[in-house]
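Excluded from the complex is one protein chain; the other protein chains are retained at their positions.
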Amino acid sequence: MGSNSFGTIFRITTWGESHGKAMGVVIDGCPAGLHLHEDEINRELALRAPGGSPYTSPRKEADLAEIYSGLFEGKTTGAPLSIIIKNQDSDSAPYHALKETLRPGHANFTYLEKYGLFDYRGGGRASARETVCRVAAGAVAKKLLAHFRITLSARIGDTLKEAALEAKEAHDSIGGIVELTTSDLPTGLGDPIYEKLSANLAKAIFSIPAVKGFEIGSGFASASMRGSAHNDPFTQVDGKIRTKTNHAGGILGGITTGMPLVLRVAFKPASSIKQEQESVTVNGEKTTLKFSEKARHDPCVAIRAVPVVEAMCALVLADHLLMNRLSKL
Amino acid sequence: MGSNSFGTIFRITTWGESHGKAMGVVIDGCPAGLHLHEDEINRELALRAPGGSPYTSPRKEADLAEIYSGLFEGKTTGAPLSIIIKNQDSDSAPYHALKETLRPGHANFTYLEKYGLFDYRGGGRASARETVCRVAAGAVAKKLLAHFRITLSARIGDTLKEAALEAKEAHDSIGGIVELTTSDLPTGLGDPIYEKLSANLAKAIFSIPAVKGFEIGSGFASASMRGSAHNDPFTQVDGKIRTKTNHAGGILGGITTGMPLVLRVAFKPASSIKQEQESVTVNGEKTTLKFSEKARHDPCVAIRAVPVVEAMCALVLADHLLMNRLSKL
Amino acid sequence: MGSNSFGTIFRITTWGESHGKAMGVVIDGCPAGLHLHEDEINRELALRAPGGSPYTSPRKEADLAEIYSGLFEGKTTGAPLSIIIKNQDSDSAPYHALKETLRPGHANFTYLEKYGLFDYRGGGRASARETVCRVAAGAVAKKLLAHFRITLSARIGDTLKEAALEAKEAHDSIGGIVELTTSDLPTGLGDPIYEKLSANLAKAIFSIPAVKGFEIGSGFASASMRGSAHNDPFTQVDGKIRTKTNHAGGILGGITTGMPLVLRVAFKPASSIKQEQESVTVNGEKTTLKFSEKARHDPCVAIRAVPVVEAMCALVLADHLLMNRLSKL
Partner (left out) sequence: MGSNSFGTIFRITTWGESHGKAMGVVIDGCPAGLHLHEDEINRELALRAPGGSPYTSPRKEADLAEIYSGLFEGKTTGAPLSIIIKNQDSDSAPYHALKETLRPGHANFTYLEKYGLFDYRGGGRASARETVCRVAAGAVAKKLLAHFRITLSARIGDTLKEAALEAKEAHDSIGGIVELTTSDLPTGLGDPIYEKLSANLAKAIFSIPAVKGFEIGSGFASASMRGSAHNDPFTQVDGKIRTKTNHAGGILGGITTGMPLVLRVAFKPASSIKQEQESVTVNGEKTTLKFSEKARHDPCVAIRAVPVVEAMCALVLADHLLMNRLSKL
């Protein structure tokens, strides 16, 4: 169990609420001997930071990760890495007014139904603030991947930024698509049947707030393709077996082919918008909801999600890289 | 670990190869007291059976499930249910000719890379034959859902059957999309953060062979929508809180809203086609691959996957239905 | 979850009731490439077989294991091994008379409390018959250990057999102690904190029916020892670091020292005896309980438990042997 943990061997557990004291992540299962420095984590956090561009929320928070355990003389020891990021700049007052109102597109209704109570300040545990822990843990996973010469990179299309600015002016928000590709991967990553690399990537991505769709390689387009066009012919390149095309997106039968991984993620538009919206209270009475002009919200969560998508994929790859040590005698 | 297991509380473990003696599934964590009969499983297996229509593979196999344990006087006892389905009608000869050839779009290359050896007969463990176990286990999960008045139903579009026939005539295959919807769900199913209902559905679906894409509710379309249009306004209907629209597809923050679950799955075209294809041998030498005219392959895996999509969703829902007993004091 | 599974990487799931059709075990996580033959499993089962000596129950059952999956051309493939042992020679009639009576020292009361119903025939799922699956799986684990040159051996004291015969004559039963030692082990097996080798051995052993005590190395005797006598001095032997004594029993801080593992297990006397016993019915009414003269029960479960203790330890060692591949970069 443990709904706040992710991964099997390289396993993270996150904690913290948006307006609590801090956010944190414990990484268990990182092999001993990995060189690591707090700065490497903080560089990744800076990429996720809000306030850096007109496309994202103006909340200013110097996210600084501190490693509390698991490191000795600059290397991981095999003991759990505890990384803590303090919360700052959180004014809970605007949320008090909304504590009785169900927010359309938001999780406060479902959390209340599940738990009977909800830390409504800033979205509490349901806030996208939690993703800071994923990026911090992903930075460690990337170090492990780099050690094995694997790199990955996510991006959005150029027109998305324009659409985000337009939406912002209209006091609205917009969805978006993030695409991720990797360098050539080692073959053999991913397990058969229920622990397919593709299945674990799908879970990792759908655990990110606001994700509504996920595809690998040819994805939804493959539904209208024929096998003769879709099958990637095998060939030999520089003594290695490769495929001529990569409709598979780097995975066959749940296991890596050695080709780059290619995937796409659809994000819905942010649910928090500065327009008046119909809703009901927790007791079912009609009401309207409107955020103040000063409220800080991202017009497009997809833009800020780019490093989160990278982090989640890095976590899955790190996990399967270790898992793959177990397949043969 | 356990790459052949799925689920946390209602947990299945499957075993068996396409051309081995039998396929089997062990279900652990089914509550005691559920009425169950082998016939209920066999009715579901009949829906999955090949040979029933021109759109699917002509392999004829009377899939009969036998319950070996966990049942006493017609009810589950809390002990593991072991369900076994014998394999019949398997001629391994055609596969011997292919044992040295990498099959485009197929898993034999990746399994060989991972394990160093491969039971190539009929696709071995990588065969879609394994899904018979999922459908058998899904039948038990559906019984549990029915006990709590939850139903689900998957389907393909009408034009897909035509496209499949055309592809078959052209000795080719075609992809397709399966859509699943449910009755209204209880609120509160799904856990936050990494065990979101959506994340576990994504994993469940991407563990099915040939899946390339998955979306919930508005899915990929949400990427070009604005928040003001996408947000589902809350309202009260018959004393219950509901949303007027259902772009969310029944899930907010990973937890059910009480509205129907809606999801879509993209399947690639089947990789086995009766055309000559370029490939290489396991040693990297150029070769070509052609299945005999008599080979039995589905022109469209999406059609036969309909009950598998249902089964996997039923398993996830049954699991979260039990998990939800743990959320409050 | 999965209360019928054991192990993390080398993971077994067992199913079956004493008087059901068969007993079975699925082994997931056995590395590919291990030579294995059904006969190797059946040799281990023969050691566990009842009826072979006056000290044990006369129930005659030719336990024959059949491997249903996971093996190809004499080697494991990385796919799950499904092993099935048919049940024979089971007459459920004597148990019908007892279905309303709580049996002292037996699990029928607690199962009824937990599940609300109980397959009382032969003890159902609670029967020691389940251990046949452990021995079968243990045989595979031993093959893996043998591949890495590890052997283990369990035994009882000589006087126990005499005591068992005396108890049998008195229509009674007797407890006993089983001791297990291994060859020198590789260093580094066992994880820190909660996955100590010692902790997992303790769990493995206490999962065997009728176990009441477990100790490693100096065990309970260490409670009255002083540190100066208990500490095992390190020394160098043939270029390897060893300890002069082995009060630790082969484990320090939960991780193997390279010395032999030494442990002892206390079994209670069998609860089924041929004397009249006081009890109550499931409704709490006073009653007495007496097994017929013909009933087949072991006077001393410790004697038959010897191969079960070996099997459980082999499973734990196999698991940690694989787990240890994950500790370093």
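Just so it is clear, A, B and C label the chains in written order, and each chain counts residues from 1 on its own.
The rule is simple: a contact is a pair of C-beta atoms (placed from the backbone, for glycine too) under 8 Å apart; a residue touches a chain by one contact, two chains touch by 3 or more.
Just so it is clear, the structure is predicted and the values come from calculations on it, not from any experiment.
> In the complete complex, the chain left out here touches which of the visible ones?
Every shown chain touched by the left-out chain: A, B, C.
> With respect to the chain omitted from the figure, which of B:16, B:192, B:227 or B:258 is a touching residue?
Only one listed residue reaches the unshown chain, and that is B:192.
> Touching the absent chain in the whole complex: find that residue among C:65, C:150 or C:216.
Considering all chains, including the one not shown, the answer is C:216.
> Which of these, C:34, C:49 or C:248, touches the one chain of the complex that we don't see?
The single option touching the absent chain is C:248.
> What residue numbers in chain C mark contact with the hidden partner chain?
Considering the whole complex, chain C reaches the absent chain at 1, 3-6, 8, 14, 102, 104-107, 109-111, 113-116, 125-126, 130, 167, 170, 172-177, 187-188, 190-196, 198-207, 209, 211-220, 222-228, 230-236, 239, 241, 243, 247-249, 251-258, 266-273, 275, 277-280, 284-286, 302, 323-324, 326-328.
> So that we can see where the missing chain sits, which residues of chain B does it touch?
On the chain B side, contact with the omitted chain comes from 1, 9, 29, 31-34, 78-79, 147, 192, 322, 325-329.
> Just checking the interface: what residues of chain A touch the absent partner chain?
Counting over the whole complex, chain A touches the hidden chain at residues 1-5, 8-9, 11, 13-17, 20-22, 24, 26, 28-29, 32-33, 68-70, 72-73, 75, 77-82, 111, 114-119, 124-125.
Basically, only the chains that are shown with their structure count from here on.
> When the centre of a chain is set as the mean of its C-alpha atoms, what distance in Å lies between chain B and chain C?
Between these chains, centre-to-centre, one finds 36 Å.
> Report, in whole Å, the distance between the mean C-alpha point of chain A and the mean C-alpha point of chain B.
From the centre of chain A to the centre of chain B is 25 Å.
> Can you list the chain A residues in contact with two or more other chains?
Residues 1, 192, 326-328 of chain A each touch two or more of the other chains.
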